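Attaching a single structure in structure tokens format; questions to follow.
Apart from one protein chain that is not included, each protein chain of the complex appears where it belongs.
A and B are the chain letters, set down in written order, and residue numbers restart from 1 in every chain.
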Amino acid sequence: MKKRQTFRVGKLLCYLTLIIGGIVSILPMTYMLGTSLRPNGALYEYPPRFFPDLDTITIENYIYVLTKEKFYINFLNSIIVSVSTIILAAIISTSLAFCIARFRFPGRNLLFGLVIGTMIIPGTTLIITQFELASFLGVINKLTGLIPFYVAWVIPFSTFMIKGFIENIPREFDQAAYIDGGSVFTVFFNIAIPLASPAIASVSIFNFLTAWEEFQWALTVLNDNAKRTFPIAISGFLGQHQFTQWGYVFAMSVISLIPVILIFILFQKYFITGLTTGGLKG
Amino acid sequence: MKNQILKKILILIILSSLSILLYACNSEETLTGREDNKESPQITLDFWHHYSAQSPENEILTNVLIPKFEEENKGYKINAVSHEWADLHDKFIISTNSGMLPDVGRLDIAWLPEFEKMDILVPLDKEISEFESVSSELLENALNTAKIGDHYYALPLNTNTKILFVNKTAFNDNDIQIPSTMQEMLEVAKELSGKNPDGKQIWGLCEPALSGWNVLPYIWSFGGDITDETYTKASGYVNSPETVEAINMLKELYKADALTGFNSGDIPMTDGFGTGRYMMIIDGPWKIAELKGSYPDFQYETADVPSGKGGSVSVLGGENIGMLKGGNQEGAWAFMKFMTGSFAQEEMAKAGQIPVNKAALQSNTVKNAPFAPFLDAITKAKIRPPIATWSEVDNELSIAITKILTEDADTQKTLDELAIKLDALLADK
Partner (left out) sequence: METKAMKNRIQIFLLLLPGILMFSVFTIYPIVKLFVMSFFSWDLSSMHRQEFIGFQNYAAVLSDEVFLISLVNTLLYTMITVPAQMALGLLVAVLIHSLPRYQISFRVIHYLPVITPWVIASLVFKYIFNTEGMLNYFLYELLHLTNRNIAWLDSRWSGMFVIETLGIWKGVGWNMVIFLAALQGVPEELYEVADLDGCGGIRKFFYVTLPSIKNTILFAMVMLTIGGFNVFTSIKLITDGKPLHQTQTVLTWMYYKAFRNGEFGYTAALSFIVVVALIFLATLQFRIMKNRNEED
């Protein structure tokens, strides 16, 4: 009897903790949503509240932001950049991971070490030299000035995760393909990619996030308003002389979170599976 | 499961292709009007500025000025890009390294010495023959902000300064006059501070930071300074009795809980002023637009900076328009001439930008503009030292004053130590 009771209490505590955690996690978002539904300028009202009174709710901020500023272009730019990044990154890191996981070749350890080791260098420190490179390549002020750099940034982590996952695919599958007369490409396309797809999917989610919210580099490289990505458009509302129109900023931010949340919910299943045994097995 | 993943990938690919299509269509839209008239080769001039994206200034620039310029100067197209103020500065610095600079830029006057040191600005008096005639139409005071050493590296574009704003309702309720001297300001600030009927803290004065832009009006009005006229020496100036007196006033205000605004957790300036938490602020013409936008019913009044031994001296700010090396000089000059001409200057005045063009200053638009109270102060305002090491000097100054106020450091001693540091920096310039 006692065991049953403690069991129930345990379960209750469990749910309670998670609910509290959930509230804490959501709170800032609620505030952001609430402010976006409030008329501009009413930020420092007293007493402060997370969510405005029902009668002061307005969607004027959203309307303004969606119609006045043509900033669906920025939205699109962000989507283009993010999607291109994850596709390229998936291709490149899977190829790299596959080769490193399955084959011995001269320089293999060096390559892997370098790939992982460069994760240590903070991206911001490289802005200056990368900018020189970008202008040398003539990609300043173009979306193609963002994509390769983003891809390069996410390769280490993606390669690491996918490699770990591939290592858990039994080699017998590969052997079977070779015996049947297959080449490396056969194994790669027919075995590695399909079987590693959970890992590929989950790193792609991470990569999408990285590209989507990246701000510093995009700001540095892009000059034209029409080329700008979303985070920069948002910062455009952070006005000069300390004055900011928070309603617009938060309305834009809420809009920008929608694709991210959607993707996460859609690909949730694969997210966790892809990380399972993905280089993390104890 | 494999099918599901493939399905999702397919959806992604379709979505992205759609987006790319949409984007391509949109680009066409924004590009028509640029590529259509191929009669004469179009030269595009890149113009970087920091008119905030949603501001009336930017509206006027995009909808009135640029079309007019392009009409009068067929053959040129202006590609104007707005950046946030600090970001624009950083962009110039990083773009220099690889020669990706625009043709023309709107530059905060404080950046000029730095950019000149980087050797990216064209010395106009040397290279442009029309410089004499064009610059003579502009305010001398403002023109000097573009002078470094013996040469002029830009044209002034707009000018501004800071004056006193006070909470009209509070002053009337308490039967207080707007202070005209520093002594009066000290007393008024202290008197008005305390708790309001709701139990919230009120501060008499708000300064959003303690750097040169904020403290120099006090220092100068008290008769002090931070360097000598040649900007080579700080000892005897930044630690002079007058400067010490000025800083001490700020210290007294801070200790009496009558001054705040520069801490990270403080209510932002406009919000605090507009909601009646800060009674007085010293700020520029942009405040008028901000208050109108966010606190339209708020009543306030303006006056010159209270005077001290040195008179009523405010700090001159503003923006210049400069030509960057390596760009299209002819086009850049044409645009610069246009922007400093009386038409453009008067138009911009409607957005609250104070003109530097003498003719525009005489116009009715300006005389009736909301920034009329600033015009007088502009003639009396001083510029911050136009030296390349200014940001480091400013940093040291700000640190010293913060220490004096928040850590109760001895004013004279701290300023003496500051003088030594500044001497070294000034010698380095």
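Going forward, contacts are C-beta pairs under 8 Å (C-beta built on N, C-alpha and C of every residue); 3 or more make two chains touch, one makes a residue touch a chain.
Note that the structure is predicted; figures quoted are calculated from it, not measured.
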item: From B:181, B:248, B:391 or B:412, residue that would touch the chain that is not displayed; value: B:391
item: Candidates A:67, A:118, A:175 or A:190 - the one touching the absent chain; value: A:118
item: Positions on chain A contacted by the hidden chain, ascending; value: 10, 14-15, 17-18, 21-22, 24-26, 28-29, 31-32, 43-44, 46-48, 50, 91-93, 95-96, 98-99, 103, 105, 111, 114-115, 118-126, 128-130, 132-133, 148-149, 151-153, 155, 159, 183-185, 188, 209, 213, 215, 231, 234-235, 246, 249-250, 253, 256-257, 260-261, 264-265, 268, 271-282
item: Where the unshown chain meets chain B, residue by residue; value: 89-90, 93-94, 96-97, 114, 117-119, 200-201, 263-267, 388, 391-392, 395, 399, 402-403, 406
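To be clear about the criterion, only the chains that are shown with their structure count from here on.
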item: Intercentroid distance (Cα basis), chain B paired with chain A, Å; value: 36
item: Chain B - residues contacting chain A, complex; value: 2, 5, 8, 12, 15-16, 19-20, 22-23, 26-27, 30, 46, 48, 50, 52-55, 79, 81-82, 84-85, 87, 90-91, 94-95, 97-100, 102, 198, 200, 208, 267-272, 275, 283-284, 286-287, 290, 293-295
item: In the complex with chain B, residue positions of chain A that touch it; value: 40-41, 43-46, 69, 73, 76-77, 79-80, 83-84, 87, 127-128, 131-132, 134-136, 140, 194, 197, 201, 219-220, 223-226, 235-243, 245, 248, 266-267, 270
